[in-house]
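In this view, the complex is presented without one of its protein chains, the others remaining in place.
== subunit A ==
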Amino acid sequence: MNVVIVGAGPAGLAAAEHALRAGARVTVLDQAETPGGQYHRMLPEVYAARRPDRIQHGRAEFDRRRRVLAHPRCRWWPGSTVWAFDRAEKRVHVLRGPSDGSGRRRLTLVPDALILATGAHDRTLPFPGWELPGVYTAGAAQALAKGERVAIGGRVLVAGAGPFLLPVAESLLGVGAEVVAVLEANPASTVRKGWSSRPWRLAAHAGKAGELVRYAATLARHRVPYLMGRAVIEARGADRVREVVTAKLRADWSVVPGTERTYEVDAVCVGHGFSPQPELAVAAGCVLDDGFVRVDTVQQTTVDGVFAAGEITGIGGAITAAAEGAVAGRAAAGGTPDAALLRARDRARTFAERLAVAHPIGPAWRSWLREDTIVCRCEETTYGELTRATEDESCPGPHALKLGTRAGLGPCQGRICGPTVAELCGGAERHHRPIVQPIRLGELAARIEGEPE
């Protein structure tokens, strides 16, 4: 069996490990130069860090995990972009070379089974001024701090929803930034209700409690306030962010009038959870539920021979992703995942369910928007234009909406605004991108190389 795995994060690496154990030949591809994905983001090899464990959680576990890439039956292809999947021929189209470069090598693979572990990126809800330079996603702040040791600014506010904001704040402090506050939009009552019912069911994630305590201690040591039920509702500045306005929120995320507070900052990072990156699964013809790839008990998608694991099947963090990857790897290699693997996967998924309940997106966030608030960053489509188009009878359905307002037609192809536009305008999110990643015309015209030995 030849198994191709797209993505070398926790899900992809666990899938590789278990596919190898089941006797398969494995190829692991990732766009990045180093394995680990966003969770185990590594410092560049050339930094030759002597003590990388000082910033990388679970370093020992990651070192164990990444060893699979050196297995004699495993090929590791960093710097590889999978830009299309041909359903008829089950052919995986790959570009190898510098990101967005010209003249990358164009290769194809025809695997017996394909495992998609493409992960997620930050979901950020729009608010007035979110397009200003100096406003970043939480993931960007984390990637730059952990992956390069670059601080995005001197005085930074961290805001949004979910436990991910805590490691982001810690990473910012670690590169010498001042974190003025960490704001969780959900009030304490929502968060408590979500996490604390039947806590024993979270046993698979016992280590998380210790992690939370450590974050709390770090914030306290640096005197960073952690406030719940408060959000960034506006960023201000002419050429770049200079200040942000925060406000107290009710449980539905509507603003409590008169609670606004302004912070002077030179950077702000915001994350309201994550959006899956299902482009390849869609290209393969997999059915999605609410944006996530539908999988059966052994992580097989609705397409025969195509498996999915990790954040594209539901946002559940690294432990859940690895547990799903293990099952997918075993099954894709033609093996039968044993009961212990399946049980571990099911237990891990409890975390995903809790996360969704404890850190929901409140529906009243749209009350932060103004007529001229940009929703689609690429095409600068405003909230006003979108609502007018939705009410216009000559503009029925998402397709006409897109053509009429250009929302989702810019360079990112709706990756950022897609879920937001779908929520604001009704209708299902559309993921019809035959090309998964951009490819240059010269590269498209280039000769295809077959599978190299």
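Following the convention adopted for this analysis, a residue touches a chain if its C-beta (ideal position, glycine included) is under 8 Å from a C-beta of that chain, and two chains touch if they have at least 3 such contacts; residues count from 1.
Rule of thumb we're sticking to: contacts and distances are computed from a predicted model.
When the listed names "Proline dehydrogenase", "3-isopropylmalate dehydratase small subunit", "Protocatechuate 3,4-dioxygenase subunit alpha" or "Sugar ABC transporter permease" are checked against UniProt, the chain not shown comes out as "Proline dehydrogenase".
Among A:137, A:246, A:301 or A:373, only A:137 touches the chain left out of the display.
Only one of A:266, A:311, A:324 or A:385 touches the chain withheld from this view, namely A:266.
Of the options A:176, A:363 or A:426, the residue whose C-beta touches the omitted chain is A:176. Checked against the full complex, the one of A:66, A:121, A:248 or A:402 touching the unshown chain is A:121. The missing chain lies against subunit A, touching residues 31, 33, 38, 43-52, 54-55, 98-102, 121-122, 131, 133-137, 139-144, 148-155, 174-176, 239-240, 266-267, 277, 377-380, 410-412, 415-416, 438.
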